[in-house]
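The structure's right below; bear with me while I get my questions together.
As you look at this complex, bear in mind that one protein chain is not there, while each of the others sits in place.
Here is chain A:
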Amino acid sequence: MSVLLTNARLIDPEAGTETKGALLIEDGRIAALGPQVDAPAGAETVDCAGMCLAPGIVDVGVKVCEPGERHKESFRSAGLAAAAGGVTTIVTRPDTLPAIDTPEVLEFVTRRAREASPVRIKAMAALTKGREGREMVEIGFMLDAGAVAFTDGDRVVENTKVLSRCMTYARGLGALVMAHPQDPVLSAGAAATSGKFASLKGLPAVSPMAERMALDRDLALVEMTGVKYHADQITAARALPALERAKANGLDVTAGVSIHHLTLNELDVGDYRTFFKVKPPLRSEDDRKALVAAVASGLIDVISSMHTPQDEESKRLPYEEAASGAVGLETLLPAAMRLYHAGGIGLPQLWRALSLNPARRLGLETGRLGVGAPADLVLFDPDAPFVLDRFTLRSKSKNTPFDGARMQGRVLGTWVAGRRVFGGV
């Protein structure tokens, strides 16, 4: 079964190029691409009409609420949302109920995912049992069962001795450890970033310095143990120099950022709009600009949605009490187009952070446009305007900060392993 996608604007994050051309899919993989590709006999042809064709997005840190809170999101609903958003690989978080901290739970998740989701699902496992920060999980068994990284999600392992042992053990197995850099004491109870806005609104707030302190600690432990380390979200300008130094010193360190921290700031919270409550809290405009520059320069490696479904009951509460998190699988691409349309960052650069870097970091063979790579692709119109209505989202939970927002960027088609999972006739 062959499919030839013609007349496309090929976005190649590896080469850093945009070229007009065609791409041939055979047996689920990219068989050829270039300015001129001849269709083999019997191939189906899709005319891309000059639209952008890029590697499918690899979204690291998605919360699918199975097991435990299936009413908020299931593998089926998350998979459909991902397909509609151009996300071809969901990398799930282990902060479920119960946590994904044994090979048995991981196998359940893998089986459910395979049955229910049209896109690929890769699971991350907890770093410590019950995400309690005391005992490490069976990292070896979990690696064998397919875990791509180990993390306690947004819970910080406070005990540095426990964390250093987890890191040392993980290093021995070549496992990737992902952490949420946030000083847990300084940030306790915070609902906003300290500054004029939080002070006027009377919200308990945390200094962005809490992020840098925790990152500094983690980086010292990385230097000590030699582990492969990924910071899930760097959201403060003040944390960037530490990250830059660590990379310059040759530590095996990468960092991500959520699309919300790249496109929104603390003022968007306005009159206590809880759909804008995320973790860490939205930062200042200066921070946001520094983060965009860090993505453009490659200092920040990965952009993700940090998709976190919450039902209405968890959000319709006073701001401090309301749950944190926003859904993002379907809005990641159009929100990322805001960065592209604002200038200063090109599509190949964006796709480095959306596809190539996350795939490489997790050891996946997807995320690139190259002969032999899996045909995980997204076809999109970067300009098409629309106004987002949250009730049209495929996620079971509708907690998006972009409700009613004018956006640009429409996904026209999504392919996973050469099979079309979204769009088309």
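Rule of thumb we're sticking to: contacts are C-beta pairs under 8 Å (C-beta built on N, C-alpha and C of every residue); 3 or more make two chains touch, one makes a residue touch a chain; residues count from 1.
Rule of thumb we're sticking to: contacts and distances are computed from a predicted model.
Missing chain, UniProt protein name: "Aspartate carbamoyltransferase", from among "ABC transporter ATP-binding protein", "Succinate dehydrogenase flavoprotein subunit", "Thiazole synthase" or "Aspartate carbamoyltransferase". Interface note for the absent chain: among A:318, A:343 or A:404, the touching residue is A:318. Which of A:196, A:341 or A:406 touches the hidden chain is settled by the complete complex: it is A:196.
Along chain A, the points of touch with the absent chain fall at residues 189, 194-196, 198-203, 205, 207, 271-272, 313, 316-321.
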